[in-house]
Each structure stands twice: as structure tokens, then as C-alpha cells.
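Right after this comes chain A.
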Amino acid sequence: MILDILTALLFGFGLFFFLAGSIGLLRFPDVISRLHALTKADNVGLACIALAVAINTENWMISLKLMLLWLLVLMISSLLSCLIAQRVPKPQANRLREEQC
Partner candidate 1 sequence: MSVDSIYFITGAILFGMGFIALVIRTNLLHRLLAVNIMGVGVFMWFIAGAYQHGATDSVPHALVLTGIVVAVSATAFALALLLKIHLAENKERPS
Partner candidate 2 sequence: MLAVIDLSIATIIIIIAAFSLFSRKILSSIIYFIAFGLLVSLAWIRLGAPDVAIAEAAIGAGLTGALFLATWKRLQRVKAPETGEAASSIVLPLSISLLSLLLTAFVVGSIFNSVSSAGLASLVNETLPQSGVSNPVTAVLLNFRSFDTLLEIAVLFLTMLAIRALAIDFAIVQVNIKSSIFLQGILALVVPLSIIAGAYLLWIGSSEPGGAFQAGAIWAGALVIMQLANIKFLFRLHNNGLLSIGLGVFIFAAIATYLLTGSVLMYPADQAKFWILAIETAAAVSIAFILYELFCVSHSSVETKPAVSVAHDRMATEGANKS
């Protein structure tokens, strides 16, 4: 019974973070901030969903595999977003900074 509640909770969190990432993608003004929102939120969302599925699998090998998958996605998507951030031309990157100061 507790397991069901926990799974529902984790799925809820996962969906919340995915939706937050997508809405952040929609509303943020600048490519860099959109990238930031998307990568972070999706990774945490994926963690919650992978955990929710991992808890309910019978054989623990699958849940270990899910955790490894999440680690892999975490590393690859953060590296990719840093690579993209490096490539966005400078005028756009520091438009945010100019607005602030």
C-alpha cells in the first residue's frame, strides 16, 4: 500500500518537473536560460520516474539498469548542454547580464 502511494508521489514529481522544464522552455527569454531550465528539470524528472519504475520491478537487475541509465543520461545531457552553451554566440549570452546590471 505504501509502495503505491510512493510510486504515485514519484510519478507526480517526475511529471511536475518535466512540465516545469517544458513551460520554462516556453517562457524564458534567452536560449541559455531555456537550455538551463530544460536540462535541469528533465534530469530530475527522469530521476523521479526511473526511481518510481525501479521500486516496482520484481528483479533488482532491472532497477540497477534503470539507475545506470539515469546516470548516463545525466552525464550526457549536462555535457551536451555545456557544449551548446559554449556555442551560442556571445551577444545573446550576455543580453541577460546587460539587462540585470
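FYI, a residue touches a chain if its C-beta (ideal position, glycine included) is under 8 Å from a C-beta of that chain, and two chains touch if they have at least 3 such contacts; residues count from 1.
For anyone wondering why these and not others, all candidates are chains of the complex that A comes from, given by their letters.
Values in this document were obtained by computation on a predicted structure and should not be read as measured data.
A.B. asks: Considering only this complex, which of 1 or 2 touches chain A?
C.D. replies: Among 1 or 2, contact with chain A goes to 2.
A.B. asks: With touch defined as at the start, can you tell me which chain A residues reach candidate 2 in the complex?
C.D. replies: Against candidate 2, chain A makes touches at 72, 75-76, 79-80, 82-83, 86.
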